[in-house]
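What follows is a single structure, written as structure tokens, with notes after it.
All protein chains of the complex are present and in place, except for one that has been dropped.
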């Protein structure tokens, strides 16, 4: 039931929400998380961010994360979209949507999806700084701790 | 910073998200909850739902709920929209959006906003049943318990 | 002998039972709290008594703020009675 996509193109949360819920009257609750590019990182101004990924493994891990969410909460569908390539500050990066009859299931599943996506899907961010140079974003312990609240993705 | 609206007209989560974030590159994270009309309640099929409210107090309580969220989490803005009048199954009822640099703040604030909105804003739902008749929805203990996780709205 | 009028509002099934959504009443001497007002309003008609049932199921707001039975009411106030809210 999950829709999982990796794409360079932008997405629209309104269109994705309609695609998830359109024509259905059994849902009731949609929780979502939308991540966008910030123009500041560690006190340095960012002019762009490039998302690299591992084609093949990315889709597999995203599908597994979605299936895990569907096993843990009574979901009627979920959507995971992650952009790749070069993005500018303010642009969309990632969207998760979780639909359920129950609002806490929808919100908790959205939190789970983004926490695991950040720690178990093979994406890497490279930042371009306004004062010159580039740098790969380092994984944060807080992301690991956040994901670990939900248990651990196999092997990650 | 909060945008609080009570309206009969439908809304679009995409347009509302753009209105909240448009032109800003300091946000990073938007958590949201969208509630829609289900066609089943307590095992009975629903053909429509009518939302009544207390004009004046509704807007005051929604503004206070938004201000409370902005005091508890580092938000860069939030949106609360609640529809009134007669709605059909599948239609949008309520939307909350919370924007923050931090994803857990955005998601927790969205959860807080909908939990308090359900228990402290003066709206009442009347359902029309497919097998005839109408009925006012009764408040659920679980909603009170969910809201109480965050403390209690003054007096509610 | 009244001290001045207050505006009373009813919502949802209370409104349906009482039969009006809004009324202005003269606040009598001796009625100074939400609870006393509710008891006094119950005596206005059988429909008021049916709507303003006693117990936990009725909520009140004074001047658009939630108010318990001991909250003060004064002439000029706007007082609303309604069921527990069910929006969202």
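For clarity, chains are labelled A, B and C in written order, and residue numbers in each chain start from 1.
As a convention for this text, contacts are C-beta pairs under 8 Å (C-beta built on N, C-alpha and C of every residue); 3 or more make two chains touch, one makes a residue touch a chain.
Quick caveat, the model's predicted, so the values are computed rather than measured.
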item	value
Among the chains presented, those that the missing one touches	A
Of A:57, A:88, A:130 or A:148, the residue in touch with the unshown chain	A:57
Touching the absent chain when the full complex is considered, from A:46, A:75 or A:120	A:120
Positions on subunit A contacted by the hidden chain, ascending	35, 51-54, 56-57, 60, 82, 93-94, 114, 117-126, 136-139, 143, 153-156
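Throughout what follows, only the chains that are shown with their structure count from here on.
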item	value
Chain closest to the middle, measuring from C-alpha centroids that were averaged per chain	B
Most widely separated chain from subunit B, with each centre as the mean of CA atoms	C
Interchain centroid distance [CA atoms averaged], subunit B/subunit C, Å	27
CA centroid of subunit A to CA centroid of subunit B, Å	23
Centre-of-Cα separation between subunit C and subunit A, whole angstrom	49
Residues of subunit A whose C-beta touches two or more other chains	none
Residues within subunit C bordering two or more other chains	none
